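Here's the structure we're looking at; comments come further down.
Only a single protein chain was left out; the remaining protein chains are all shown in position.
After this line comes chain A, so read on.
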Amino acid sequence: MKVTIDSISIEVEPGTTILNAARMIGGDIVPPAMCYYSKLEGSGGKCRTCLVKVSKGSEKDPRPMPKLVASCRTTVMDGMEVQNISSPEVIEARKGVVEMLLINHPLDCPVCDQAGECHLQDLGYEHGAAKTRYEFDRRTFERIDIGDKIQLHMTRCILCYRCVFVADQITDHRIHGILNRGDHSEISTYITAAVDNDFSGNVIDVCPVGALTDKTFRFKNRVWFTKPVEAHRDCDHEKCNGKVTLWYKGEDVIRVTARKDEYGEVEEFICNTCRFDKKKTADWVIEGPRKVSNKSVISSNHYDTLKPLPVVKTNPLLQQANKEQFERETRL
């Protein structure tokens, strides 16, 4: 089936969604997605950030679709023509969606641990308005500890349902879900029961905002001061292959996450042992520094040339002086 997105054509299998077809093309024309997660079946259709305009329905029926459609949920038709960034209508609608998502989202980015790798932050930066038109109080909740390792800030939640799908599909039994409906919906375990099984930590990675955060990383450091390094270990768990990203601050691993691809989706889910318990360099086989997009705040102030100059490498006197200098500085 041939589909044209922003006048770039691609052949895809029947049943592919517009979003996935756009991802096959890649680049700027991929619609953003806050709730769709390719590794989770049934996700998508909640947040409406991936809205696109279908200007030609199909070869047989070339009428345009009457309204903007959610690209994560709409499958392609042969000869379909889609407009994403080339349509001002879509950009305008997306701006509206971002405003809607931010209605109840607190602007506590300076406090939130997700800042710097938050999809809502990026989306707001790209599409949102600097000021809100909302005059009422935002809804607030007390923060909840889900077990001793995961913290839920319900105020930050945008109800994407990703964590519910993780609990449904990745972990063997699900304890949490969404209570109430509409404006009153909230992620909850009903009675604060611990979400406790081997893969529960993955809800942290799938959360597009800072609603579910790692308690072992809470306020430890800002993401952009840490250094991501790819590593793996031989994990005993049969479903986990132990491929992770370690986030270093100096010599210490202060956080372990799964590896995320360019759309912010994890490549493989990891178990809680890898995530929470293995925080020593000795536990891991280091593969190398993680490639970070130069647009990302995480890549700021990380220099490539932190190696000693060649002259220092060959001259033992300079090496000694360097060492002394370093020791003196660290002592201070």
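Note that in this section contacts are C-beta pairs under 8 Å (C-beta built on N, C-alpha and C of every residue); 3 or more make two chains touch, one makes a residue touch a chain; residues count from 1.
FYI, contacts and distances are computed from a predicted model.
Student: For the chain omitted from this view, which of "NADH-quinone oxidoreductase subunit I", "TerD family protein", "NitT/TauT family transport system permease protein" or "Thiazole synthase" is its UniProt protein name?
Tutor: From the listed options "NADH-quinone oxidoreductase subunit I", "TerD family protein", "NitT/TauT family transport system permease protein" or "Thiazole synthase", the omitted chain resolves to "NADH-quinone oxidoreductase subunit I".
Student: Among A:134, A:219 or A:326, which one touches the chain that has been omitted from the display?
Tutor: Going through A:134, A:219 or A:326 one by one, A:219 is the residue touching the chain not shown.
Student: Which one, A:9, A:132 or A:300, makes contact with the chain that was left out?
Tutor: A:300
Student: Can you work out which residue in A:8, A:91 or A:115 touches the chain that's missing from view?
Tutor: A:115
Student: Could I get the residues of chain A that touch the absent chain, sorted low to high?
Tutor: With respect to the unshown chain, the touching residues of chain A are 108-111, 115, 218-222, 224-225, 297, 300-301, 332.
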